[in-house]
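Sending over a structure as structure tokens; questions will come in a sec.
For this view, one protein chain was removed and the others were kept in their places.
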Amino acid sequence: MLGVCYYPEHWREEKIREDVLRMRDLGIEKVRVGEFAWSYFEPRPGEFRWQRFDTFFQLAQEEGLQVIFGTPTATPPRWLIDRDPTILPLDKGGRVRKFGSRRHYCFSHPGYREEVRRIVTLLGERYGERPALVGWQTDNEYGCHDTVRCYCDRCKMAFREWLKERYGDIDTLNQAWGTVFWSQRYNSFDEIELPNLIVTEPNPSHLLDYFRFASHQVVLFNRSQVEILRKLSPGRFITHNCVGGFTDFDHFALSEDLDFITWDSYPLGHALELSREVELGMIDCRVGHPDLVALVHDLYRGVGRGRFGVMEQQVGPVNWAPYNTSPRQGMVRLWTWEAIAHGAELVSYFRWRQVPFAQEQMHSGLLCPDSTPCASFEEVKKVSEELQRVSLPPTERGPIALLFDYEAAWVFGVQPHGERVFYSDLVFRFYTALRRLGFDIDILPQGASLKEYKLVVVPSLPIVSERVLSSLQGVKGMVVFGPRSGSKTENFHIPSSLPPGLLQAILPLRVTGVESLPPLIEKVYWRGKEYPAGIWREWVYTSLQPEMVFGDGKGAAFRKGNYYYLAFWPEVELLVDFFERITQELGLCPVRLPDELRIRRRGNLIFAFNFGSQALEAPVSKEVSFIIGEKMLPPCEVAVWKEERL
Amino acid sequence: MLGVCYYPEHWREEKIREDVLRMRDLGIEKVRVGEFAWSYFEPRPGEFRWQRFDTFFQLAQEEGLQVIFGTPTATPPRWLIDRDPTILPLDKGGRVRKFGSRRHYCFSHPGYREEVRRIVTLLGERYGERPALVGWQTDNEYGCHDTVRCYCDRCKMAFREWLKERYGDIDTLNQAWGTVFWSQRYNSFDEIELPNLIVTEPNPSHLLDYFRFASHQVVLFNRSQVEILRKLSPGRFITHNCVGGFTDFDHFALSEDLDFITWDSYPLGHALELSREVELGMIDCRVGHPDLVALVHDLYRGVGRGRFGVMEQQVGPVNWAPYNTSPRQGMVRLWTWEAIAHGAELVSYFRWRQVPFAQEQMHSGLLCPDSTPCASFEEVKKVSEELQRVSLPPTERGPIALLFDYEAAWVFGVQPHGERVFYSDLVFRFYTALRRLGFDIDILPQGASLKEYKLVVVPSLPIVSERVLSSLQGVKGMVVFGPRSGSKTENFHIPSSLPPGLLQAILPLRVTGVESLPPLIEKVYWRGKEYPAGIWREWVYTSLQPEMVFGDGKGAAFRKGNYYYLAFWPEVELLVDFFERITQELGLCPVRLPDELRIRRRGNLIFAFNFGSQALEAPVSKEVSFIIGEKMLPPCEVAVWKEERL
Partner (left out) sequence: MLGVCYYPEHWREEKIREDVLRMRDLGIEKVRVGEFAWSYFEPRPGEFRWQRFDTFFQLAQEEGLQVIFGTPTATPPRWLIDRDPTILPLDKGGRVRKFGSRRHYCFSHPGYREEVRRIVTLLGERYGERPALVGWQTDNEYGCHDTVRCYCDRCKMAFREWLKERYGDIDTLNQAWGTVFWSQRYNSFDEIELPNLIVTEPNPSHLLDYFRFASHQVVLFNRSQVEILRKLSPGRFITHNCVGGFTDFDHFALSEDLDFITWDSYPLGHALELSREVELGMIDCRVGHPDLVALVHDLYRGVGRGRFGVMEQQVGPVNWAPYNTSPRQGMVRLWTWEAIAHGAELVSYFRWRQVPFAQEQMHSGLLCPDSTPCASFEEVKKVSEELQRVSLPPTERGPIALLFDYEAAWVFGVQPHGERVFYSDLVFRFYTALRRLGFDIDILPQGASLKEYKLVVVPSLPIVSERVLSSLQGVKGMVVFGPRSGSKTENFHIPSSLPPGLLQAILPLRVTGVESLPPLIEKVYWRGKEYPAGIWREWVYTSLQPEMVFGDGKGAAFRKGNYYYLAFWPEVELLVDFFERITQELGLCPVRLPDELRIRRRGNLIFAFNFGSQALEAPVSKEVSFIIGEKMLPPCEVAVWKEERL
């Protein structure tokens, strides 16, 4: 279950032996290595060094550690860039992004893909069948540092080819993009540019296609590695470590070529990047938000078709957030158990030892640079011991599904239509409301089977295919749609029957207008209670009676049978009340948890987590016997008990 | 009076017939078409299509609609750009602004001007004498998307020529620009660069001349179209649709070649772009500020030498503002009557039908994309019926003139001397104060005759010519100057006699120093009352007794005969008190209106508008009979009655 990220190339040989022994003693099972070591392996073209890694593999095998090998393709060496400087990506402003850090390559560059196949083949041949090797990680954090979308000439050429394949002939593209608008008509695919540096807003169909193209390049880039590794390293898993919650490429599509998915979990770094509330002290900057990490766990469990892990788990301050705070005592253990509760198969700490040089020298590890243990070291030890006591059942399907869609994020990004209109914000509102009611949530893509779920929430799904419609029609439970669902066709047009387009088969209404608003400027009334609203509102024409109304009396939410449509951007408070009632109707037993307590089931185990600064009581009857912790949870504490099934 | 913007190239032929009939039924008289259709007309070089427009002209003629034809020169087709990529403009950072939206051309490009003459000639020849055709619109929204000022090599060459013509020899330029400062001396016009990417602030004379040059290129570009259309389309008017309140080029100069002027009125979009108060809820984001649109109407009535219209009138949410709110019910009708009250000859709604594809698919129209009417449709119908009942007298000269100067805006932009020092803010303060007192205002350029006005306000006029001085000397009423008036010479020097320079002939004072300030940090006292002030303050040396004083007792305002000088940036509250007293002195009968009520006269009609959320009473005596509305105006309502003349 537990792992660690390690860099044999950074340390002296004798240190490596010492480290391996300490890892084993700490209860570490898996060690990820190699993912930035290209210039260690091949300091000059065709000249190779393997010593530190050979040593490490030898020791790992002796001490029973399992190795995950990361391909080093996120960091092409300097000499390779000098042989072909066009490998470097171009930013949105058309400027070359220079060598000197990482991810300095264009995904669609044919020459670089060739080089990638060469180095991956060499590594696969050398280490692919070592007994200690259990799996591969391809590259590292695709897309980090805004690198999915490149604006170089090779991308332009590849984009034109991609369009040719998609549309066949240029008139079809003209139709699909609506180029009759503003004289944008093309006579040939060779006339099409990348959508940067345009005088004003580019054509949204053009932009969405470019986003699709760029996402697909990542999938192709990854696939070319997977194909080699499958051949050279049979029986080993292949994964990739994703940047948590990052949406520039379709993780579901990437994951199809992988055995399971991992993500890199930095709860404090992300909390501080994302939320002004943390800076304002409304959320503890050493704890983070109780639902942020859980959401991403659930997302990647869906991306991995039920199988996921954490490849990098924060253990102390990071070096890249606006404020790099230190987790409160207990949080590293809490995050580990939280990952496990959500079904993680691996929690691998980043990193074994803080490296005292280069860019990440201020990024902490389990050990200080002088090899003394940091605070988190003891927490990991504790988890590792506790894990002996707990027999982990498989993760089961929950009662509630949330549909997550990468293309939806792109559609919102292409035309947000308002300053605060973010797909991820909408998803988070639905997710946190349900979690506050004690529910487990499965996050699923468009194609997934939804039949067995009692409640399906669709925060928004602008582009609805026939396939997804039919899966939604098959749901026996309730389905709740958020705003903008069904609002666009495949080609980014407004549906000819108006939004929600295809969804009109289940929701007989027409959205005749929408507006974006400053926050909290509107009101919504539901069952006699007034809720503030803002950000987004729709005007709906329908013969259905509204379930909720706006300040001016017009309908804000509608229901037809087991389908709900919310025609606005709901505040969390409203969603909690709403879902409490809905789930009661569905016989789902919602439990209003304290703001900072969360629970999660895994098989017959229930986990509770206290994210607050006061002790909180786990929602159990008196007779429960605790495997870990107890009924009254101190701050940053965990409790685990067996479910009291009837 | 009423019109609509329509795009025959977007719709099927049979739809066009249906649309024309519905327009006629709605009471639409004029339809603007064509202004982005170049690649429809000429999909490949020299290959032409006219069908949809021929059809449209035919139908328009049959149904009695009048056509305004927009030349499509804001959107050169892709193939034209490929033939000469130097048509594309360069941004301030020196980067090419690519094809893919609109306005992707440089105004001074000789090759593009040639192509423009070619396409305008073709259109003039084909449609110039059609019976249905009543007028032309040149291009579309000159300068939108920051396109007046281009930084390409062609502009550099043209700028050098323009300077040569202006200064004759390089020594004259050196003198005019003060290049002895910082060793900026030039030995030849060929050494002069465009004023972008300079290490620090460029020479202000250099920058101002570049602004003048760039403005002049717009005028020349426009004139080349006008000359052709005059010849090929006799008897038709020529106009241009301006971006409301935009100051990068001199609209008075442009207007000299036109028959009248139009502007594109998007009250909510602009309110949200301009004002943080709207976001904060201090101004209703679905109504906007009561004086913002009125100011622009009055400005363009001045620009058009008494004749103006609205070419594009917002009818629902736009797609480009930070928040795209929906007008409150009644606002589209209110804006229409407001335009008419201010003298508009045309109110043309944008657009007939929301287009379901491309960049503006979220921009609403009178019809939804599925052709069902939007809320605004009924409001237009109502206006169209009401218009039958009202006989509109001609617009008369008002009692108060406000001097507006584009060069003044450039001077403030070149050296604002402080963070909040905007010419437009100063103009708005004077304008809104007078409007709150119930006055109609004529906005006029430097050259206009001012003799008949009882009050002339000059919010600021940094560069004063002998001509404007003599017109100001001819005023029999009162003249009130704001700060910075007379503060610069034609070449952007401080006058040798100090500011207000030439104005010293009427105002015997010297401004020996100025400062810019954070808002509300200073105080001004007038007639025993204390007013907060800030942003700008001047030190004045004079033998006149001050009318107002600053917190330290120094003079803040001075009067000599009928000339006033305000040596600070006045808050609106002070201006309302001040103008109330001044206008009483002048026998002008100010009426303090409620904050959200406004009135406006047109001939013998008086219009009242309620911009608030409560009912408000129109300022009339009991016996008045209303043509439209009644004494008590509900929110967003209009009333019209005949003036009770003695």
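Order of writing sets the labels: A and B. Residues in every chain begin at 1.
The working rule: a contact is a pair of C-beta atoms (placed from the backbone, for glycine too) under 8 Å apart; a residue touches a chain by one contact, two chains touch by 3 or more.
Note that the coordinates shown come from a computational prediction; the quantities given were computed from them, not determined experimentally.
Asks: Among A:S364, A:Q446, A:S487 or A:T542, which residue is in contact with the omitted chain in the full complex?
Replies: A:S364
Asks: Tell me which of A:G46, A:G100, A:G528 or A:G553 is the one touching the absent chain.
Replies: Considering all chains, including the one not shown, the answer is A:G100.
Asks: Taking the entire complex into account, which one of B:E47, B:E125, B:E201 or B:E530 touches the absent chain?
Replies: B:E201
Asks: By the contact criterion defined above, which parts of chain B meet the unshown chain? Give residue numbers in ascending order.
Replies: Spelled out for chain B, the touching residues are 93-94, 177-187, 191, 193, 195-206, 415, 417-419, 491-498, 510, 512-518, 521, 537, 539, 541.
Asks: Pick out the residues on chain A that sit against the missing chain.
Replies: Residues in contact with the chain left out: 9-10, 36-40, 43-44, 72, 75-79, 82, 89, 93, 95-104, 144-145, 147, 278-281, 285, 316-317, 319-320, 322-326, 354-362, 364, 368-370, 372, 374-375.
Just so we're on the same page, only the chains that are shown with their structure count from here on.
Asks: How many angstrom lie between the centres of chain A and chain B, each centre taken as the mean Cα position?
Replies: One centre to the other, that is 48 Å.
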